[in-house]
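Other chains dropped; remaining ones untouched in position.
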Amino acid sequence: MIHSFKDDYSEGCHPSILAQLCASNLVQTHEGNYGHDRFSKQARILIKQHLDHPDADIHFVAGGTQANLIVISSFLKPYEAVISAHTGHIAVHETGAIEAAGHKIINQTSSNGKLEFQQVQNILQIHQDEHMVKPRMLYISNATELGTVYSKSELHELYEFCQKNQLLLFADGARLANAVMAEKNPISLADLAKFTDVFYIGGTKNGALLGEAIVINNPELQPNFRYAIKQKGGLLAKSRLLGIQFLELFRDNLFFELGENANQQASQLSRGIAEKGYPFFIATESNQIFPILPKILISKLLQDFNFHIWQSFDGQHDVIRLVTSWATPSEAIDSFLNKI
Amino acid sequence: MIHSFKDDYSEGCHPSILAQLCASNLVQTHEGNYGHDRFSKQARILIKQHLDHPDADIHFVAGGTQANLIVISSFLKPYEAVISAHTGHIAVHETGAIEAAGHKIINQTSSNGKLEFQQVQNILQIHQDEHMVKPRMLYISNATELGTVYSKSELHELYEFCQKNQLLLFADGARLANAVMAEKNPISLADLAKFTDVFYIGGTKNGALLGEAIVINNPELQPNFRYAIKQKGGLLAKSRLLGIQFLELFRDNLFFELGENANQQASQLSRGIAEKGYPFFIATESNQIFPILPKILISKLLQDFNFHIWQSFDGQHDVIRLVTSWATPSEAIDSFLNKI
Amino acid sequence: MIHSFKDDYSEGCHPSILAQLCASNLVQTHEGNYGHDRFSKQARILIKQHLDHPDADIHFVAGGTQANLIVISSFLKPYEAVISAHTGHIAVHETGAIEAAGHKIINQTSSNGKLEFQQVQNILQIHQDEHMVKPRMLYISNATELGTVYSKSELHELYEFCQKNQLLLFADGARLANAVMAEKNPISLADLAKFTDVFYIGGTKNGALLGEAIVINNPELQPNFRYAIKQKGGLLAKSRLLGIQFLELFRDNLFFELGENANQQASQLSRGIAEKGYPFFIATESNQIFPILPKILISKLLQDFNFHIWQSFDGQHDVIRLVTSWATPSEAIDSFLNKI
């Protein structure tokens, strides 16, 4: 096997992060654990400098499904529902975590992984009385599960719509670094802080061993959130593990550099495949690319590379998904292109 | 601050574990993530060698509350309840995690943190029809939240009682290393495998950065457990982080050595305090000790050491809790004893 | 207002039922309440005579949403899901009751309110690992929310498919009397007992004041079901209220006569509208009819009659829903047809 393009979490963490874990390993956290350690505190300060929102509340948890279920179940009343694109991670790949926490996900069919406010408007018009759930939150992923990215104006528009309609806007940022560093229409962390009620900054898929930073912008949602984290099993005793990693990601610009590298490798891979004349299921915007290849070629490539077959395209072709990461070396790109 | 005796998770991890994380960091896990990585697979094999139960199912999760809530909510039907000592972690310090997953905890008052089968029998006699919950599981902690340890014969007796009464026996092993390495009445991992339906082996409090290994002994409970882990947000993408740590804990005998060190330090601390004439709230059996000290002395000690005041004893005295760990140096013990 | 065709529950109950409530009113139920009263016991015996299944378990609850949520939440594990047509009552009109009990509903788009096994097969093929919920139950309504009826062979086919695929088949029978008495392809209660794991017989929409009889055919699902009813608030203290009503519905053939009357009135209404040249959104099979009428006519009709506007059809026309019941008098049908 030459390389795996299956996902962006098949390596450990960026070496600088590991170095920091080693450097601080035997320091005792007298000041507290469970998120009260000095590393987590410093990491929060650093992240806030990117948010332009000093009153944001930041909490670190271990993974994306956990972040989604804690956020959504904390902020909704039992009869309130969350709206998601049908491709949304919560809608398909979390084993019913949101429903297990008591909430219906209203699915909206989407061709590009994004939600548009007109679609949401239609959903609101249908849900008018107590015989149906009450839509209360919009869940978007940025970058989306199809690698597309919300532009600043798209996000702004959605947020304004939400504000007018008493909806909360929540952005799943498992791949937020890839949206922030998108070549086209990049968006900043401060934009996220301004135009969402809550979002999270993904570490696991951007160079950390594990960890997502939940950012609560809306002050009405902030009180008692630690109760929710603890109850769902998300409050790590040795929270330093999360703090140290985010500290390193945001001490200089590692978070941004890692996202940029993943995007650039994807961009190069995408261009290379396009130059060979293969079409794409959806245009490349971040670190996931979806070329349409002949089945025979796919079989051959699978001998040397690992990747997902996304879906069938026609009798002769399938759509595949190739994911790059902070750790993807140029050699892997070259090898792949050579094999096509 | 000279040293914290507040808990057993105020340092990072044992240096050997960190070394293994560094050594394997850039290896790609082609073979799979989410628990399918090679490290987790090898760790399972090593652990099984201690269990004398080749058909046990082993799953790694990030923390103890998460382990408890996944195990309990997976194995109970909606109307089934779990019985716990009133001091049990699930009963007091998990923010209602079990109830949030839908299940009542039937509390049994206990003076030493343990459950006795006669107490359970009384509970069963009261719960006879569908107007009350149906007791279905016994939750015990070993070592308990009061540092006491179930002997092999106590565990055997409880398990036999459970078997006769269609009850599942679940042992929370957040501090299992401290029970296994207890000076008096030690118990083996194989005993746990034989006399429980399910238990977990705590890593977080015994030298890992994070991680608990859930061991399902009862084959009827094994199918589809990964669905439950995923749904509760417990399936880590980079599961190698857990696998590598347990691999190192069980490659040689690190797991046992670390437990032994914690216990020995506690034992030395306990003896030293006793020699100075102070009584104890409960006899020392593992790495948590509960001396009864004058309030004035406690105030003085708190200037140099960190620890919990467990409860008030009388007008002049409080019970304090001192916890030792794999990382507690002898100097900290000496300093503490010198200050008394 | 001349008459309401809005639903089949705008009157009280059939006068014979009320007479029985009066006759037995002051009898004390020494033998027990909460379903143990003599009336409920006798009603179960009578119903079983129609089931050809002496070992079926029968439980009476107050309403349809309650029946659905108790049945579904009792028989699924936390990570298991139920498949429903997108028009299914649980999918749209129960305010997320199933999700609030922890379970995802997998929606299948359906043009006629029914599920076909090929659609279910596709769903099974997609749901293959623990990152997605595990489909475990099929929910069908008979008659459906669009008034269509599953034939005996359709039900048989679905059940065989379920048996082969470890799926439970659950039929919501809120309007079961209308399916059983359908002019075309009628189905018997014994067919339901034979070809489902669990179903319920609707009383509320067929002449009772309230009440649905849940019938559990699959013996593996029978144990402890009363715990589930009690826990969800469905075990009525004065269960005689439900028992007496079902006793009267099944003492002679009242249940069947009331369903037949509703169907016949719908049939007459449907034929009358068709004769006037108006098309239908879906062919009439039971007591709900869906004519497509000019908006101007609809406005006029709404001055004298109550009914739902089901959906928009085109600029000039809407689909309306007219529901008949055991209590619909022929005069109401005549008046409505005269006004068209």
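General observations
Every chain is named by a letter (A, B and C) in the order it is written, and numbering of its residues begins at 1.
Keep in mind that, in the parts below, a contact is a pair of C-beta atoms (placed from the backbone, for glycine too) under 8 Å apart; a residue touches a chain by one contact, two chains touch by 3 or more.
Source: prediction; values computed, not measured.
Each protein chain is a copy of one sequence, and the assembly as a whole in this entry counts 4 such copies (shown in place: 3).
Here, only the chains that are shown with their structure count from here on.
In terms of inter-chain touching, the protein chains here all touch one another pairwise.
Shared residue numbers account for over half of those found at the interface formed by chain B and chain C, and the copies are therefore classed as meeting with the same residues. Here A is the chain whose Cα centre lies closest to the centre of all protein Cα atoms.
The geometric centre of chain A is 33 Å away from that of chain B, both derived from CA atoms. Averaging Cα coordinates per chain places chain B and chain C 50 Å apart.
Among all residues of chain B, those that touch two or more other chains are 227, 230-231, 235.
Interface of chain B with chain A (complex): residues 1, 3-4, 6-7, 9-13, 15, 18, 21-22, 24-30, 33, 62-70, 94-97, 100, 204-205, 209-210, 227, 230-238, 240-241, 306, 327.
Listing the residues of chain C that touch chain B in their complex gives 34, 73-74, 77-79, 101-102, 130-131, 133-134, 224, 226-231, 235. Residues 78-79, 81, 92-96, 99-105, 107, 130-133 of chain C are the ones touching chain A in the complex.
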